[in-house]
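Accompanying notes for the structure given below.
Every protein chain of the complex appears in place save one, which is left out.
Showing chain A:
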Amino acid sequence: MASLEVSRSPRRSRRELEVRSPRQNKYSVLLPTYNERENLPLIVWLLVKSFSESGINYEIIIIDDGSPDGTRDVAEQLEKIYGSDRILLRPREKKLGLGTAYIHGMKHATGNYIIIMDADLSHHVSANLFYRKQKEGNFDIVSGTRYKGNGGVYGWDLKRKIISRGANFLTQILLRPGASDLTGSFRLYRKEVLEKLIEKCVSKGYVFQMEMIVRARQLNYTIGEVPISFVDRVYGESKLGGNEIVSFLKGLLTLFATT
(Lines give C-alpha, C1' and ligand atoms only; values in the text may rest on other atoms or scores of the structure.)
Protein backbone atom coordinates (compact mmCIF):
# COMPACT_ATOMS: atom_id res chain seq x y z
CA MET A 1 0.00 0.00 0.00
CA ALA A 2 2.75 2.44 0.92
CA SER A 3 4.57 2.16 -2.41
CA LEU A 4 1.38 2.49 -4.47
CA GLU A 5 0.29 5.54 -2.57
CA VAL A 6 3.63 7.35 -2.78
CA SER A 7 2.52 9.58 -5.60
CA ARG A 8 -0.79 10.41 -3.99
CA SER A 9 -0.11 10.74 -0.28
CA PRO A 10 1.40 14.25 -0.21
CA ARG A 11 -1.74 15.67 -1.79
CA ARG A 12 -4.13 13.56 0.25
CA SER A 13 -2.68 14.54 3.60
CA ARG A 14 -2.63 18.14 2.51
CA ARG A 15 -6.25 17.85 1.54
CA GLU A 16 -7.16 16.28 4.84
CA LEU A 17 -5.76 19.33 6.56
CA GLU A 18 -8.01 21.47 4.41
CA VAL A 19 -11.28 19.81 5.39
CA ARG A 20 -13.26 22.45 7.15
CA SER A 21 -16.45 22.16 9.10
CA PRO A 22 -19.57 22.80 7.00
CA ARG A 23 -19.99 26.26 8.47
CA GLN A 24 -16.67 27.33 7.05
CA ASN A 25 -17.28 26.22 3.48
CA LYS A 26 -18.12 28.97 1.08
CA TYR A 27 -19.30 28.55 -2.47
CA SER A 28 -18.50 31.15 -5.09
CA VAL A 29 -20.65 31.01 -8.21
CA LEU A 30 -19.01 32.45 -11.30
CA LEU A 31 -21.52 33.77 -13.81
CA PRO A 32 -20.00 35.12 -17.01
CA THR A 33 -22.71 37.01 -18.83
CA TYR A 34 -23.20 38.50 -22.23
CA ASN A 35 -26.63 39.85 -23.13
CA GLU A 36 -28.45 38.04 -20.36
CA ARG A 37 -30.67 40.82 -19.20
CA GLU A 38 -33.72 38.57 -19.16
CA ASN A 39 -32.13 35.51 -17.59
CA LEU A 40 -29.77 37.00 -15.07
CA PRO A 41 -32.33 38.02 -12.40
CA LEU A 42 -33.95 34.63 -12.67
CA ILE A 43 -30.77 32.61 -12.31
CA VAL A 44 -29.66 34.75 -9.38
CA TRP A 45 -33.04 34.35 -7.71
CA LEU A 46 -32.90 30.58 -8.15
CA LEU A 47 -29.39 30.39 -6.73
CA VAL A 48 -30.19 32.61 -3.77
CA LYS A 49 -33.29 30.56 -3.00
CA SER A 50 -31.44 27.28 -3.25
CA PHE A 51 -28.47 28.39 -1.11
CA SER A 52 -30.54 30.16 1.53
CA GLU A 53 -32.80 27.18 1.96
CA SER A 54 -29.78 25.01 2.70
CA GLY A 55 -28.00 27.53 4.85
CA ILE A 56 -24.97 27.46 2.61
CA ASN A 57 -22.53 30.32 2.68
CA TYR A 58 -22.26 31.68 -0.85
CA GLU A 59 -21.46 34.55 -3.15
CA ILE A 60 -22.39 35.12 -6.77
CA ILE A 61 -19.82 36.82 -8.96
CA ILE A 62 -21.25 38.33 -12.11
CA ILE A 63 -18.70 38.89 -14.85
CA ASP A 64 -20.37 40.90 -17.52
CA ASP A 65 -18.47 41.56 -20.72
CA GLY A 66 -19.86 44.96 -21.54
CA SER A 67 -23.26 43.69 -22.68
CA PRO A 68 -25.07 46.22 -24.82
CA ASP A 69 -28.51 45.11 -23.65
CA GLY A 70 -28.32 46.51 -20.15
CA THR A 71 -27.30 43.35 -18.30
CA ARG A 72 -25.03 45.41 -16.10
CA ASP A 73 -27.91 47.62 -15.03
CA VAL A 74 -29.93 44.59 -13.97
CA ALA A 75 -26.89 43.22 -12.15
CA GLU A 76 -26.57 46.44 -10.18
CA GLN A 77 -30.20 46.23 -9.14
CA LEU A 78 -29.65 42.68 -7.95
CA GLU A 79 -26.67 43.81 -5.95
CA LYS A 80 -28.87 46.35 -4.19
CA ILE A 81 -31.56 43.80 -3.51
CA TYR A 82 -29.37 41.00 -2.17
CA GLY A 83 -26.39 42.91 -0.84
CA SER A 84 -22.92 43.38 -2.14
CA ASP A 85 -21.56 40.61 0.06
CA ARG A 86 -23.69 38.14 -1.87
CA ILE A 87 -23.70 39.63 -5.34
CA LEU A 88 -20.36 40.77 -6.60
CA LEU A 89 -20.12 42.71 -9.82
CA ARG A 90 -16.81 42.33 -11.59
CA PRO A 91 -17.49 43.44 -15.15
CA ARG A 92 -15.14 43.73 -18.07
CA GLU A 93 -15.01 46.16 -20.95
CA LYS A 94 -15.70 43.88 -23.85
CA LYS A 95 -16.35 40.27 -24.78
CA LEU A 96 -13.25 38.28 -23.90
CA GLY A 97 -12.99 34.51 -23.53
CA LEU A 98 -14.67 32.22 -21.05
CA GLY A 99 -11.34 31.11 -19.59
CA THR A 100 -10.28 34.65 -18.86
CA ALA A 101 -13.70 35.31 -17.35
CA TYR A 102 -13.09 32.51 -14.87
CA ILE A 103 -9.62 33.74 -14.05
CA HIS A 104 -10.97 37.23 -13.54
CA GLY A 105 -13.82 35.95 -11.39
CA MET A 106 -11.59 33.74 -9.28
CA LYS A 107 -9.34 36.62 -8.34
CA HIS A 108 -12.32 38.03 -6.44
CA ALA A 109 -13.72 34.77 -5.14
CA THR A 110 -13.49 34.25 -1.42
CA GLY A 111 -15.05 30.81 -1.39
CA ASN A 112 -13.15 27.54 -1.19
CA TYR A 113 -15.42 25.98 -3.79
CA ILE A 114 -16.21 27.45 -7.17
CA ILE A 115 -19.37 26.72 -9.12
CA ILE A 116 -19.46 27.57 -12.78
CA MET A 117 -22.62 27.59 -14.79
CA ASP A 118 -24.33 29.31 -17.69
CA ALA A 119 -26.45 32.33 -16.94
CA ASP A 120 -28.97 31.46 -19.62
CA LEU A 121 -31.20 29.19 -17.54
CA SER A 122 -30.35 26.21 -19.70
CA HIS A 123 -29.17 24.13 -16.78
CA HIS A 124 -31.98 23.28 -14.52
CA VAL A 125 -30.93 21.67 -11.36
CA SER A 126 -30.50 22.68 -7.80
CA ALA A 127 -26.97 23.74 -6.95
CA ASN A 128 -27.52 21.84 -3.73
CA LEU A 129 -27.21 18.56 -5.54
CA PHE A 130 -23.68 19.51 -6.48
CA TYR A 131 -22.80 20.49 -2.97
CA ARG A 132 -24.18 17.25 -1.59
CA LYS A 133 -22.47 15.09 -4.18
CA GLN A 134 -19.15 16.70 -3.46
CA LYS A 135 -19.53 16.02 0.22
CA GLU A 136 -20.58 12.46 -0.49
CA GLY A 137 -17.35 11.50 -2.17
CA ASN A 138 -15.06 14.34 -1.22
CA PHE A 139 -14.59 14.94 -4.91
CA ASP A 140 -12.27 17.52 -6.38
CA ILE A 141 -14.73 18.20 -9.17
CA VAL A 142 -18.45 17.56 -9.56
CA SER A 143 -19.68 17.67 -13.12
CA GLY A 144 -23.24 17.90 -14.36
CA THR A 145 -24.18 15.30 -16.94
CA ARG A 146 -27.07 15.10 -19.36
CA TYR A 147 -26.30 11.54 -20.32
CA LYS A 148 -26.61 9.61 -17.11
CA GLY A 149 -29.10 8.93 -14.36
CA ASN A 150 -32.17 11.05 -14.84
CA GLY A 151 -30.18 13.75 -16.58
CA GLY A 152 -31.54 14.75 -19.94
CA VAL A 153 -32.71 17.48 -22.23
CA TYR A 154 -35.90 19.27 -23.11
CA GLY A 155 -36.85 20.82 -26.42
CA TRP A 156 -34.30 18.99 -28.57
CA ASP A 157 -35.27 17.55 -31.93
CA LEU A 158 -33.99 14.22 -33.18
CA LYS A 159 -31.20 15.74 -35.24
CA ARG A 160 -29.77 17.54 -32.26
CA LYS A 161 -29.95 14.45 -30.08
CA ILE A 162 -28.16 12.38 -32.68
CA ILE A 163 -25.40 14.94 -33.08
CA SER A 164 -25.02 15.27 -29.33
CA ARG A 165 -24.87 11.56 -28.64
CA GLY A 166 -22.66 10.94 -31.66
CA ALA A 167 -20.22 13.63 -30.61
CA ASN A 168 -20.17 12.33 -27.04
CA PHE A 169 -19.57 8.77 -28.25
CA LEU A 170 -16.62 9.92 -30.29
CA THR A 171 -15.30 11.89 -27.35
CA GLN A 172 -15.57 8.88 -25.04
CA ILE A 173 -13.78 6.62 -27.51
CA LEU A 174 -10.99 9.03 -28.30
CA LEU A 175 -10.39 10.68 -24.97
CA ARG A 176 -11.65 8.14 -22.40
CA PRO A 177 -12.21 11.09 -20.08
CA GLY A 178 -13.80 9.37 -17.10
CA ALA A 179 -16.80 11.69 -17.19
CA SER A 180 -19.90 11.10 -19.24
CA ASP A 181 -20.57 14.69 -20.31
CA LEU A 182 -17.66 16.88 -21.33
CA THR A 183 -19.43 19.76 -22.99
CA GLY A 184 -21.84 20.55 -20.22
CA SER A 185 -20.75 23.55 -18.24
CA PHE A 186 -22.41 23.18 -14.89
CA ARG A 187 -19.60 22.22 -12.57
CA LEU A 188 -18.29 22.55 -9.07
CA TYR A 189 -14.55 22.70 -8.41
CA ARG A 190 -12.39 23.11 -5.39
CA LYS A 191 -10.82 26.49 -5.78
CA GLU A 192 -7.23 25.29 -5.93
CA VAL A 193 -8.17 22.60 -8.45
CA LEU A 194 -9.78 25.15 -10.77
CA GLU A 195 -6.79 27.43 -10.48
CA LYS A 196 -4.41 24.64 -11.38
CA LEU A 197 -6.52 23.49 -14.32
CA ILE A 198 -6.97 26.93 -15.81
CA GLU A 199 -3.24 27.39 -15.66
CA LYS A 200 -2.77 24.22 -17.70
CA CYS A 201 -5.51 24.58 -20.28
CA VAL A 202 -4.88 26.19 -23.60
CA SER A 203 -8.10 25.81 -25.59
CA LYS A 204 -10.81 28.36 -26.14
CA GLY A 205 -14.59 28.30 -25.83
CA TYR A 206 -16.31 25.09 -24.91
CA VAL A 207 -13.33 22.97 -25.96
CA PHE A 208 -11.77 24.59 -22.93
CA GLN A 209 -14.48 22.96 -20.79
CA MET A 210 -13.58 19.61 -22.31
CA GLU A 211 -9.90 20.16 -21.80
CA MET A 212 -10.42 20.89 -18.11
CA ILE A 213 -11.91 17.48 -17.47
CA VAL A 214 -9.24 15.72 -19.51
CA ARG A 215 -6.44 17.51 -17.66
CA ALA A 216 -8.17 16.86 -14.36
CA ARG A 217 -8.00 13.17 -15.08
CA GLN A 218 -4.33 13.40 -15.95
CA LEU A 219 -3.66 15.10 -12.67
CA ASN A 220 -5.57 12.39 -10.82
CA TYR A 221 -8.31 14.61 -9.51
CA THR A 222 -11.50 12.82 -8.54
CA ILE A 223 -14.63 13.61 -10.49
CA GLY A 224 -18.19 13.00 -9.31
CA GLU A 225 -21.26 13.36 -11.50
CA VAL A 226 -24.73 14.75 -10.98
CA PRO A 227 -27.53 14.35 -13.52
CA ILE A 228 -28.75 17.68 -14.85
CA SER A 229 -31.57 18.73 -17.12
CA PHE A 230 -30.67 20.90 -20.05
CA VAL A 231 -33.76 22.91 -20.90
CA ASP A 232 -33.36 24.54 -24.26
CA ARG A 233 -33.11 28.27 -23.89
CA VAL A 234 -36.25 29.62 -22.38
CA TYR A 235 -35.49 33.03 -23.80
CA GLY A 236 -33.75 33.10 -27.11
CA GLU A 237 -32.48 30.55 -29.59
CA SER A 238 -29.44 28.38 -29.52
CA LYS A 239 -28.28 26.80 -32.73
CA LEU A 240 -26.17 23.81 -33.60
CA GLY A 241 -24.88 24.54 -37.06
CA GLY A 242 -22.21 23.15 -39.34
CA ASN A 243 -19.65 25.59 -38.03
CA GLU A 244 -20.14 24.44 -34.49
CA ILE A 245 -19.69 20.82 -35.49
CA VAL A 246 -16.50 21.55 -37.39
CA SER A 247 -15.00 23.52 -34.55
CA PHE A 248 -15.99 20.81 -32.09
CA LEU A 249 -14.22 18.18 -34.22
CA LYS A 250 -11.14 20.35 -34.52
CA GLY A 251 -11.09 20.80 -30.75
CA LEU A 252 -11.62 17.10 -30.12
CA LEU A 253 -8.82 16.08 -32.47
CA THR A 254 -6.50 18.65 -30.94
CA LEU A 255 -7.17 17.24 -27.49
CA PHE A 256 -6.73 13.73 -28.83
CA ALA A 257 -3.33 14.60 -30.23
CA THR A 258 -2.04 16.67 -27.35
CA THR A 259 -3.29 15.11 -24.15
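Worth a mention:
Convention: a residue touches a chain if its C-beta (ideal position, glycine included) is under 8 Å from a C-beta of that chain, and two chains touch if they have at least 3 such contacts; residues count from 1.
Here, contacts and distances are computed from a predicted model.
Missing chain, UniProt protein name: "Dolichol-phosphate mannosyltransferase subunit 3", from among "Dolichol-phosphate mannosyltransferase subunit 3", "3-ketoacyl-CoA synthase", "DNA topoisomerase" or "Queuine tRNA-ribosyltransferase accessory subunit 2". Among the residues A:112, A:229 or A:247, only A:229 touches the chain that is left out of the figure. In the full complex, chain A touches the omitted chain through residues 6-8, 10-11, 38, 41-42, 45-46, 74, 77-78, 80-81, 121, 124-125, 147, 150-156, 158, 161-162, 164-166, 168-169, 173-176, 200, 218-220, 229-231, 234, 255-259.
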